[in-house]
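The complex appears here without one of its protein chains, the remainder shown in place.
== subunit A ==
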Amino acid sequence: MDWSVMWSNRDLYGAGLWATVELSVAAIATCTLLGLVIAAIRTSRIPVLAQLARCYLEVFRGTPLLVQMLFIYFGAVYLNIGNITVFGAALLALTLFQGAYVAEIFRAGIEAVPHGQWEASRVLGLTRAQTFRSVILPQTRSIVLPRWSASTSRSSRTPRSPSSSATPNCSARARPSWTGWDTPARRTWRSPSCTSSSVPRCRSSSGGWRERP
């Protein structure tokens, strides 16, 4: 086997790896934030907003990421909205897609906290927002974290989708250097570069984050 092809194309691979890392980190941050906000709205009793949040979840959990990416990237061009970069479109799509899953994970965490916690806080005079921040949210951490990391690490392991709208990430970069579809070099490159970004998060979920005694 001729491994020299990989070395001679190291710049391409390096750039691809970097793009994956950049996109993953940015998307994890934004989808977590979005998920938290949506979960808070969804579990609130604000009439119209709670229903809107529900619609968002249904749409973005019910359609493929690839479709969403194409829709956002080409839709923006078609509608002439700003000049969205490829990276921007990929980030937006990943955020909206992953945010919907993360929101449901947060919601499950919020609803797993016993109702008595809300009641005790209410009689003490805490507002709903104060209760959410100081009482409920800290208790959801140990419930949410394992599933949050599983869900977000999956998103950075779907590298082919961003490349479809031409974000040159690690798997897309591998293509020009190799002619075959499923070549050893591509497989080798894809797995370590992508797992490397998900491993630390998986580990963080397995211990050390539990409730204090």
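Annotations
Assume a contact is a pair of C-beta atoms (placed from the backbone, for glycine too) under 8 Å apart; a residue touches a chain by one contact, two chains touch by 3 or more; residues count from 1.
Keep in mind that, in the parts below, contacts and distances are computed from a predicted model.
Per UniProt, the protein behind the absent chain is "ABC-type polar-amino-acid transporter"; the candidates were "Formate dehydrogenase subunit alpha", "Ribose import ATP-binding protein RbsA", "ABC-type polar-amino-acid transporter" or "3-oxoacyl-[acyl-carrier-protein] reductase".
Contact with the chain that does not appear here is found for just one residue of A:P47, A:G62 or A:G125, A:G125. Only one of A:G14, A:P64 or A:P138 touches the chain withheld from this view, namely A:P138. In the complete complex, the hidden chain is touched by one of A:G14, A:P64 or A:P114, namely A:P114. For subunit A, the residues touching the absent chain in the complete assembly are 114, 116-117, 119-126, 130, 134-135, 138-139, 211-213.
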